[in-house]
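The structure appears right after this line, and notes come after that.
Missing here: one protein chain of the complex. Every other protein chain is in place.
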Amino acid sequence: MDLRELVAAMFLFALIVMPLESLQAQSVRPPANAVNQGIDKQIDEQIGTSNTLGTNSQSDYWRDLRHGKDGLATSGQSGRKLIQAQGEQWRIVRKTYIVKYGGWVLATAIFLIVLFYLIRGKIRLKAGRSGETISRFSLPHRTAHWFMASIFILLSISGLILLLGRTVLMPVIGKNAHSIVASAAMQGHNLFGPLFIVALIWLTFMFIRGNFFQMADLKWILKGGGLLGPHASAGHYNFGEKGWFWLVVIAGSIMAITGMILEFPWLAESLQLLQISVIVHAIGAIALISAALGHIYIGTLGMEGALDSMTTGDVDVVWAKEHHDLWYEEVTGQKVANPEAEGSQSIPDHNQISAQSQTTET
Amino acid sequence: MARMKFLCDAERCIECNSCVTACKNEHEIPWGINRRRVVTLSDGKPGERSISVACMHCSDAPCMAVCPVDCFYQTANGVVLHDKDLCIGCGYCFFACPFGAPQYPQAGNFGSRGKMDKCTFCAGGPEDDHSAEEFKKYGRNRIAEGKLPICAEMCSTKALLAGDGNIVSNIYRERVVGRGFGSGAWGWGRAYIGEGRT
Partner (left out) sequence: MSLLQIFEGPLFYIAVTVFMIGATWRILGIIAIGRKTDISPPKASANVGFIAGNLRHFLPRKVFAKRTWVHIVAGYSFHLGLFVLVIFAAPHITFFHDRIWDIRWPALPRWGLIIAAQFAFAGLIMLWVRRFSDPVMRLISDWDDHIGSWLTFLVMLTGCLALQESHDALKATHMLFVDIWLIYFPFSRLMHAMTFFLSRGYTGATYGRKGMNL
């Protein structure tokens, strides 16, 4: 029915694939004690007692150090490692992949939404508002939703400044002003981060009911969600909404875990875990923000009558019939008359749309 | 213009930590921060070696590349310095640095690291040379006084060399020739990639 599931699926995929790679990289690394045994053995073999004067070039030994073998540090915060080789990989991943492509993914998401708006226009109520409403979300549901929304927006803005600020913002406002903004963003991000976990747990419990896969979802998927074509039947939540819910829950949990590791660095036993956390956190953020853009669009500008469900909690009967027919039938016990016929109507005119774009609440 | 480099001769370093102490004293570095550290390899085993390591002032410095506020800059001498007024204490330079050079006043909760501190090659910071402000933030500016870094100056076995890269490598080459063995111009392969090793 809307753009959400497309964007959601894209990023869900990216989210699943990228951490898997990181995990693989991690699992290759032997445990800490194995490293020590390894290097000791190596030293005995290559240098050994017969070689205390160092008559060999020992090049293998020094090369291993370059790739991150441990030593024993007597001072400093940086620990026993002489050279941590992953730093270079981390820099490349962050600089050339995350910052660059992350920014482009976000730009693409915005572009797709604009494109969708131009093609499909605002999805109107074909039968017009009836004035008669039925209850969709209770007050606790709405409170949980908006609590999450507030925290999410604060975290998104501050997070994006930290991720893309140097590339996008700094050339415009200059180094000093950017440093001020970035300092504010980081402090705000660290303060609001833990509240996201509270919001996530609350939201999960409030919305998990009705968000499991049903047979109707299969038909919905086969019809492409009615994204551009005729309406696809849906219950209380359609597959796009379910996808968004599970993206928030799963990606949100990953964000929460990696965020906590970064916020309390002593939780991580190795620097590598912090490096992986930064990368995974950034990927998750891009996925969630891109999907959220679609969610915000379809909830406000993109669909007439949708915002009501989160402001007053009551939706127009016509909206329920046209977008969640199975749910309407379940709640009222009445059959929706031929939902297929409604989809055959022509696409509305754009000028008309922009003139009265914002859905207002009663 | 000279390209400033550090070199620690692993055949000479005796792990006395004088470089660490001298650095802390010269710059009045607060408790908990060490701009330089000594790492011992194969501790207590035959072939034990120690190496003194701080910021190596890389040519293509990872810290400069990842800093989200772009607070690093490289002087004409190749010394990598940073502006503490811009630093937001995010810790990314520490994630990227191969040598573990960046240090933070707090390793606290809620990401409160404070402003990053690291070896300046005794070259101060962006403030006016010898100003009180510069000393408070970055320590003494010995380079502006015409002196070399205190750690190398104080090294009891002259294991740690600091200064113009050409002179440093000449001294080291003479040593290698004299000794008849040795490689271990430790860290140069990483830090000074792409520069002619004359």
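For reference, chains read A and B in written order, and residue numbers begin at 1 within each chain.
In this section, contacts are C-beta pairs under 8 Å (C-beta built on N, C-alpha and C of every residue); 3 or more make two chains touch, one makes a residue touch a chain.
These numbers were taken from a predicted model, which means no experiment stands behind them.
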Ask   = Taking the entire complex into account, which one of A:L125, A:L191 or A:L326 touches the absent chain?
value = A:L191
Residue of A:T96, A:S130 or A:S150 in touch with the missing chain, whole complex considered = A:S150
Ask   = Residues of chain A in contact with the chain that isn't shown?
value = 139-140, 142-143, 146-147, 150-151, 179-180, 183-188, 190-192, 194-195, 198, 310-313
Inquiry  = In the complete complex, the non-displayed chain touches which residues of chain B?
reply    = 85, 88-89, 108-110, 112, 115
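The working rule: only the chains that are shown with their structure count from here on.
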Query = Hey, how far is the Cα centre of chain A from the one of chain B, in Å?
reply = 39
Ask   = Taking the complex as given, what residues does chain B use to touch chain A?
value = 11, 15, 17, 20, 32-34, 36-43, 45-47, 51, 53, 62, 65-71, 85-92, 94-101, 103-104, 107, 109-112, 181-184, 186-187, 189-190
Residue ranges of chain A in contact with chain B within the complex = 39-40, 43-44, 47-49, 51-59, 62, 65-66, 71-85, 87-88, 90-91, 94-95, 162-163, 165-166, 170, 175-176, 178-179, 182-183, 186, 190-191, 262-266, 271, 274-275, 278
